[in-house]
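Shown here: the complex without one of its protein chains, the others still in place.
Now for chain A:
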Amino acid sequence: MSATTAMEVNVEARRILAVSISKLYASRTQRGGLRLHRSLLLSLVMRSARDIYHSSRESEGPSGAQPATEEPMDTSSNPGEQTRLSEPQQEPQPALNSAEMAPEEPDNTEDCCDGEITEDKENLSPTRQSRKRRGKASAAPDFLPSKRARLEPGEERYAAPLGSCRVGAGESLTTLSLNRVIPAF
């Protein structure tokens, strides 16, 4: 796959992810409650988009791992990220990133969605820079398990193998199980 095609697929996958997330979010407020079938289909599309995104990223090669189009993140580089590794969810998050869950969301404990896959509301807008640095105090409440793997010192998020841990800011399409989209009825 050529770099441009991979890029196009990349962009397409991300766009579909963004659309899916907004649909998922909208479906929470619709009359009649969350529809299981619809949520399942949305999660399948998101997973396809995620897989294609990952495979197109890999085919781009490591040099292309930092797309300049990644917005709103400007030039956050890996070393800069590493200082924040121990803190959950502090990276700037374009709309796509809302695939990552936001355990600090107050509606986590609702029966639907567990807040798992639902977007980080404060960071829905792709243009908004997250200036918020969430300290440990505002991190996930104790009763919820930590969703982020603690990385060993020196371990780089980008190099993290797929599916094992939360990938870094650039790789915002999380490997977190998209099954969590399905509301826990």
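In this section, a residue touches a chain if its C-beta (ideal position, glycine included) is under 8 Å from a C-beta of that chain, and two chains touch if they have at least 3 such contacts; residues count from 1.
Operating definition for what follows: contacts and distances are computed from a predicted model.
J.: Pick from "AP complex subunit sigma", "Serine/threonine-protein phosphatase 2A 55 kDa regulatory subunit B", "dolichyl-diphosphooligosaccharide--protein glycotransferase" or "Protein transport protein SEC23" the UniProt protein name of the chain that isn't shown here.
T.: Its record in UniProt gives the absent chain the protein name "Serine/threonine-protein phosphatase 2A 55 kDa regulatory subunit B".
J.: Across the whole complex, list the residues on chain A that are touched by the chain not included here.
T.: For chain A, the residues touching the absent chain are 12-13, 16, 19, 23, 31-33, 35-38, 40-41, 44-45, 48-49, 52, 111, 177, 179-180, 182-185.
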